[in-house]
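Heads up, this is only part of the complex; the chains shown haven't been moved.
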Amino acid sequence: MTLSATLKKRLKYFDLELSFTCPTGRMMVMIGPSGGGKTTIIRMLAGLAKPDDGRIIFGDEVWFDAGRCIHIPPQKRRLGYVFQDYTLFPNLNLYDNAAFAAVDKKEVDVLFELFKIDHLKKRRPHMVSGGERQRCAICQALARHPRLLLLDEPFSALDVITRRGLREELKNLKGKLSCPVIYVTHDINEALFLADEILPVVDGKNDDGWLQRTITREPGSQAVSRGAREPRLSLVY
Amino acid sequence: MDYLALYVTIKLALVTTAVLMVIAAPIAYILAYKHFPGKSFVEALIYLPMALPPTVIGFYLIILMGPRGWAGGIWESLTGGSLLFTFLGITIASIIYSIPFAVQPMKAAFQKIDRRLLDAAYILGLSKRAAFLRVIIPNSVSGIAASAVLVFLHSIGAFGVLLMVGGSIPGQTKVASIAIYEAVEMMDYSAAGFLALGFIPISYAFLLLVNRLNEDSRT
Amino acid sequence: EKISVAVAANFISAFKEIAADFEEKTGVKVEATFSSTGNLYNQIKNGAPYDLFLSADLERPDILLKEGWTEGSFVYARGKVILWSADKKFCRAVTWHEALKTGKIKKIAIANPLTAPYGAAAKEALIKSKLWDNLQDKMVIAQSIAQSFQYASTASVDAGFCALSASVNPEGLKGCFYALPEAPDVVQAACVAKNAKNKQGAELFAGYLLSEHALKIKQKYGYR
């Protein structure tokens, strides 16, 4: 199964316009400045927002086609989506949240162990820390055996070590999942570590130079003037 | 004290509340989420039983449920009996009379649901129906509790409508409010007062129950 | 075996006692519905299965006769309208006219003359005594004769036109009243349904209503 999308959407301050493909078992990492349209893209892939124009094709299914007025609702796309603000159902405890749409409830236990929250099964979301909530949201998405996995900054609330551990787990999982994975992050190390492909999104467009400019502090990029004052740390973490 | 009348009252209120919770939920859902032409008008019609004086509702219900009205006619051709002056008859009247109180607080609660929860539910593959049952309902408990309280207490206090369609058959349609009316008409004010006092423990008990359920759902 | 009877609300007290007696004597169970005459008439018109209707006026049974619901009506009680007050000082005047004319009287309750026969009777007495127009702005309209008594007994009004039956119950004894010689009797008629489920029982009860024994009870409650 390959996901391929051509998306156009008029936003208030810029027009989103880009296309990409992502085959099964591969992970595409989206990265780019805040407000650049990453979440909007993910929402369109999920079917929660409609592009103004373009097409989304998954394998041999057409999920969206502006020309032919096709729009498959999110229910029928069978995806896993970890929201940026890691929405969980406040009325359910963590276990029930993860088991909510699980294909096999027994897997939930395995996932909870993997993500180190098995001691929190019976807690309600407001009774755990931000990072714990986020990990539960990932378990929820994985437990339903998605055909496409969308992760919008899934590790943003995690500390370095936990993050690194989970990042590895995710990389291992990716092979077993056999579905395309789209991953949004702010962490360039993470992007480089995880990505089979990197899609830098700047003001709604694919801007291949952005990553390079950011990393190498190319003259003219914002990074230079500001970064110069910064101590040069070379932590390999 | 007319215990039989109190018993009929409680039975009527419980049945009304139970039935209305089931009927009102989908109506409230449609009013909260769907858009269609004439929606406000439909909504106004649903709320009409509240705006109309009970005697007017009773007046039209008699016409409807009488043997010459279509509801009463159908019922009679099916069962051979009359709809008026039966427990079923006053239950229907009481349900119609209380519909608005069931619908409005539920609608408000459904509207307050965080849209992101619904997004999450759809992503997880839930149909609209399943999302309604598994996400909207459990996250609207306090609104549903509000509905239940209003409907229950309102049916307990129902009088005008039941006077019109009920007759006053002990054990069947003679509810406490009618017994009070009769006591007042007989100028037996102390009997009326006693019976009225009976309402306090009933509403107190019901409130305790609903508050308990409401709180359970939030811890 | 039972009969179902629709009874005008002003007759409740007397009716309950008569019905209890009747049940004891005949074994026929009496199921009664009490409401305003207008409401009961409306129920009957829409097919309510009453065997017997005890109206508060002559008019409704007449209409039912014309509409073919009944084959004939009979008078079962005559009521009297009185002027009652919770304040015993009210009755110190010689006539009810004078009592009403004193400046202290601010509000008088009357049952709606358009809908309640007792109200109509009171109105007639007031017109005959040439008091009707002068008292207009002191009038408080009650919807039934029982309500008029409620207003009076709670001292919400200084005096109210009530039924004689009100004066004989415990609450009524706490106040005082004038009879109104000018007022006509309130004639209450009853009728048996043509298609009554238990026509025999209904006719039996109709007869009992007019018996000596029932008459005593009616008198006890202020009817003739």
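We just call them A, B and C in the order they show up, numbering each chain from 1.
Please note the rule applied: a contact is a pair of C-beta atoms (placed from the backbone, for glycine too) under 8 Å apart; a residue touches a chain by one contact, two chains touch by 3 or more.
Note that the coordinates shown come from a computational prediction; the quantities given were computed from them, not determined experimentally.
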| item | value |
| --- | --- |
| Copies present in the complete complex, per labelled chain | A x2, B x2, C x1 |
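Throughout what follows, only the chains that are shown with their structure count from here on.
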| item | value |
| --- | --- |
| Identity of the most central chain, Cα criterion | B |
| Centroid-based (C-alpha) most distant chain relative to chain B | A |
| Inter-chain centre distance, chain B versus chain C - centres from mean C-alpha coordinates, in Å | 35 |
| Distance from the mean Cα position of chain B to that of chain A, given in whole angstrom | 47 |
| Per-residue overlap in chain B, given as positions that touch at least 2 other chains | none |
| Chain A residues counted as touching two or more neighbouring chains | none |
| Chain B residues within the chain A interface of the complex | 114, 116-117, 119-120, 122-127, 134-135, 138-139, 141, 217 |
| Of all residues in chain C, those that touch chain B in their complex | 4, 9-10, 12-13, 16, 31-35, 39, 42-43, 46-49, 144, 146, 149-150, 153, 166, 169-172 |
| Complex interface listing, chain B residues touching chain C | 55, 59, 62-63, 66-69, 72, 82, 84-85, 163-164, 166-170, 181-182, 184-189 |
